[in-house]
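Yeah, one chain of the complex is gone here, protein chain that is, but the others are all in their spots.
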Amino acid sequence: MTALSMAQALNAALRDALREDERVLVFGEDVGPLGGVFRVTDGLTKEFGEERCFDTPLAEAGIVGLAVGLAMGGFRPVIEMQFDAFAYPAFEQIASHVAKLRNRTRGRLSLPMVIRIPYAGGIGGVEHHCDSSEAYYVHTPGLKVVTPATADDAYWLLRDAIADPDPVIFMEPKRLYWSKGETSVGDRRAAGFGRAAVLREGRDATLVAYGPSVSVALQAADTAAQDGLALEVVDLRTIVPFDDSTVVSSVRKTGRCVVIQEAQGFAGVGAEIAARVQERCFHSLAAPVLRVTGFDIPYPPPILEHSHLPDADRVLDAVDRLQFGDEPDLAHLSGEAS
Amino acid sequence: MTALSMAQALNAALRDALREDERVLVFGEDVGPLGGVFRVTDGLTKEFGEERCFDTPLAEAGIVGLAVGLAMGGFRPVIEMQFDAFAYPAFEQIASHVAKLRNRTRGRLSLPMVIRIPYAGGIGGVEHHCDSSEAYYVHTPGLKVVTPATADDAYWLLRDAIADPDPVIFMEPKRLYWSKGETSVGDRRAAGFGRAAVLREGRDATLVAYGPSVSVALQAADTAAQDGLALEVVDLRTIVPFDDSTVVSSVRKTGRCVVIQEAQGFAGVGAEIAARVQERCFHSLAAPVLRVTGFDIPYPPPILEHSHLPDADRVLDAVDRLQFGDEPDLAHLSGEAS
Amino acid sequence: MSVDVLLPSPVPVRFVAEDGTAVQPPTGYQVPEEERLLEAYRRMVVGRRFDRQATALTKQGRLAVYPSSRGQEACQIAGVLALREDDWLFPTYRDSVALVSRGLDPVEVLTLLRGGWHCGYDPAATRVAPQCTPLATQTIHAVGMADALRRKNESGVVMAFIGDGGTSEGDFHEALNYAAVLHAPVVFFVQNNKYAISVPLAKQSAAPALAYKGIGYGIRSEQVDGNDLVAVLSVLTAAVEHARTGGGPFLVEAHTYRMDPHTNADDAGRYRDKREVEQWEAADPLARLETYLHGRGVLDTAAVESAHEAAEEFAARVRTEMNADPKVDPFELFEHVFAEATPQLREQRALLASELEDR
Partner (left out) sequence: MSVDVLLPSPVPVRFVAEDGTAVQPPTGYQVPEEERLLEAYRRMVVGRRFDRQATALTKQGRLAVYPSSRGQEACQIAGVLALREDDWLFPTYRDSVALVSRGLDPVEVLTLLRGGWHCGYDPAATRVAPQCTPLATQTIHAVGMADALRRKNESGVVMAFIGDGGTSEGDFHEALNYAAVLHAPVVFFVQNNKYAISVPLAKQSAAPALAYKGIGYGIRSEQVDGNDLVAVLSVLTAAVEHARTGGGPFLVEAHTYRMDPHTNADDAGRYRDKREVEQWEAADPLARLETYLHGRGVLDTAAVESAHEAAEEFAARVRTEMNADPKVDPFELFEHVFAEATPQLREQRALLASELEDR
């Protein structure tokens, strides 16, 4: 086990994949000599040459489309979109081709490719650099969607994604790039692809989170513990496929659930989780599944992002509303809109 | 009241808007002399000239971007994306500009524009012509998203959308284009913008639907009535803004709810509705809110679309699982994934 | 890079006039060998017959929709003849004639338009990408495939078909640029048939010709009379050779005309004049080639007849085979979403199974 930052863990995963499989190619904007704006591809061009890791012209549909052609031709492209909002120009390529080619051709063609997308906020970035865009991808059938919350998961999920026979959208919570954690390179500790992880056990309520929100959940659980509440924290790790069994057994046990998501709430991943949980755990639930999310607003300027982002306090406010007492507390819904 | 098909009602709305407000412009691919592939813009170039209704070069980001510039310059563009999947090339323009310009400029600029998108399936269309893409838009803050289920709503919601100070994504269920219905042109009967409509009253359970699924809901309610079950049918009409109060009062009354959506289910609008309903009606619910949706697959070829599309039978199967008896029936969830 | 070498000929390259007589041959291009021209002729006859048959099948409800390429046969056939078996083709929905001419099974080709599945043939085995509907998106895939061939040291090249309308999409721009920067062995073949559904070329572009787009990327370009098979085949052969021998990408624009409506469902009377169509009848590529070959004394009546017989046979086979109802197992819905179905898809499959049992 080595202590690596998430960016370093991702870099190690790319390096090991490039070493082990010569079909792997890394490309995108500024991923070559610069090593990417977050240095995730640092040193790869130097080690593997321009043929294996290279800068493309500045066009995201081009990057994705090129990857589609290369994957059809037998390669395994791992491409980078520089920031969340800069993947939008590639949306047609992703939704109409990447997601569908296997299906369209009845499995005669497949697209083993990974699209890495640094996403979400919390780093004081200016507009268009902080979008939480995961819901667009999870709603598109044919895409697997993954997001690590630890350096160890970053390494292994990326290795898994590159080895996967299907296209994987690999969402990297950019504010975690610099967070260090023990990484089991060479000696896997991380859970398998498609499995959620229970990061903390508890009997009173379940917090379901992923990516940048996992640390918020853990922090909330820490604080709640001081008040004698034992919160279980589930990290989804992969959103598609979704690990129903881990989530459902946790909620059936605790009887209460709060879902945390940094993205704007409306029709986000949190909505799906809440809908699934109540479908599957209805008779175990003592209170509605509550969601803690960003507001339904464009990502705000840096000076206001802390007001927008779900933090442990907002999570704990929701936990407070989980009706541990006798009276249902629906005060937060008594507004004009309910 | 005149009996118009939905396509005719939309055409009338465009015509009346063009007449009443000279800032209104209609453009897109083939909307000129051809009148659009669905004839929604039939005759408009003839009546209003090429300056007001015109064909653009074939580029969807271009169409949307042009509309952004024209709206900044004081016009009210009403543009057509020829089919759902052909709006994807414009996704960056929609998500990063259309949705955000008011916010970015603190309200100094606004974009009163309408993007019309024929969507969803059921017409035997080949691939890329049948996507249900509404969730992408409803999840993008700054967009209003509307979808009519009747010719009357088509007329009035489009008039409302054109008059709205904000950008509206106007989703037209293409399989309803040819459905005729009484249309109150000139003498409004339709509900207001932002209001859902209770199309059928009932006390036993609420069916929430929108766009192409409304008729499925009504059909299911018809059949259920023969079995003595009184299902209430709510047509959302506008997804953003969402009419919580109509939905919530219905479910609080009936205590049971099934949400119907043609799109693939995962993280769709139905997930949002289910999540909201259980949040707000938890103590009134006798059973979980169930969802009836398309499968999480790329839209299938015509020969298989009937197996994919939610129909009244699939709705009634869900209604059957709403635990009208004593025993919770979770058989449908006993599979490996729960 | 010299600027002049990148510019297309100021007028479309042409070998044969509309009346079938040879014109002063353009410099830099070769007349293809007679045997290739005869082969092209036979294929054009079959291709046109197939096209007519497909349109007829729409009327009988055997095809959901068919976009005809009548009038574009010189392009369809030359595009295919210019390629080797180990080359890749990236076609659009309009290029079914090219596909059957490449030897693909006609029923498999028509599977998309019949509604049986999105792509009926095996792209890997045929080296033909699925016919592409989202306009211009395939041109980038073609560049990726060309780069893949180069990386694998294969000598194949890639040809991407695209229409005049499709050139307006951003993806076409990105494809041309990527091809040039990667020096990829790919030929972009624009069939400028003057319309994008109802939108005429004049509303699509103000360029002197679409071929003038090449220079803006550093790509060699040419424009050609798209109804002159001899010219199209000659130019495409040169373009393919250029790409195959390491010269990088090539852009060819063929000026042709879509004689039929956009598809059988289209009403072309709404946006174009009958007289315009009639004028283009005079430029018919098949009649032109026939007259030319007759004139050169290499095509006799027997050869014409045998071509038409082959065409009739082919059409009959298509008719028969398309008369059977396509059958697809509904559970295939869940089979090709991922290599292995997710738990969620297995659950949904079970739901469908129970629905099908109930009914």
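Letters A, B and C mark the chains in the order given here, with residues in each chain numbered from 1 onward.
Definition applied: a contact is a pair of C-beta atoms (placed from the backbone, for glycine too) under 8 Å apart; a residue touches a chain by one contact, two chains touch by 3 or more.
Just so it is clear, the structure is predicted and the values come from calculations on it, not from any experiment.
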(message) Considering all chains of the complex, which shown ones does the missing chain contact?
(response) A, B, C
(request) Could you tell which one of B:96, B:132, B:206 or B:278 touches the chain left off the display? (result) B:96
(request) Pick out which of B:156, B:210, B:242 or B:299 touches the chain that's been left out of the picture. (result) B:242
(message) I need the residue numbers on subunit C that touch the omitted chain, in ascending order.
(response) 1-3, 6-7, 10, 168-174, 177, 180-181, 183, 203-208, 210, 212-219, 248
(message) I need the residue numbers on subunit B that touch the omitted chain, in ascending order.
(response) 51, 56-57, 59, 61-62, 64-75, 89, 92-93, 96-97, 100-110, 141-142, 144, 165-166, 194, 240-242, 244-245
(request) Can you list, in ascending order, the subunit A residues touching the missing chain? (result) 29-30, 32-35, 37, 55-62, 85-86, 88-89, 124-129, 266, 295-298, 300-304, 307-308, 313-314, 317, 332-333, 335-338
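Note that only the chains that are shown with their structure count from here on.
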(message) Based on mean C-alpha positions, which chain is nearest the centroid of every protein C-alpha shown?
(response) B
(request) Please name the chain that ends up farthest from subunit A once chain centres are defined by their CA atoms averaged. (result) C
(message) Centroid from C-alpha atoms only, then distance subunit A to subunit C, rounded to Å. What do you get?
(response) 41
(request) Can you check how far apart subunit B and subunit C are, centre to centre, with Cα atoms defining each centre and the answer in Å? (result) 36
(request) For subunit C, write out the residues touching at least two other chains, lowest number first. (result) 117-118, 134, 170-171, 332, 337, 342-344
(request) Hunt down the residues of subunit B that sit against at least two other chains at once, touch-wise. (result) 61, 85, 88-89, 127-128, 266, 295-298, 333, 336-338
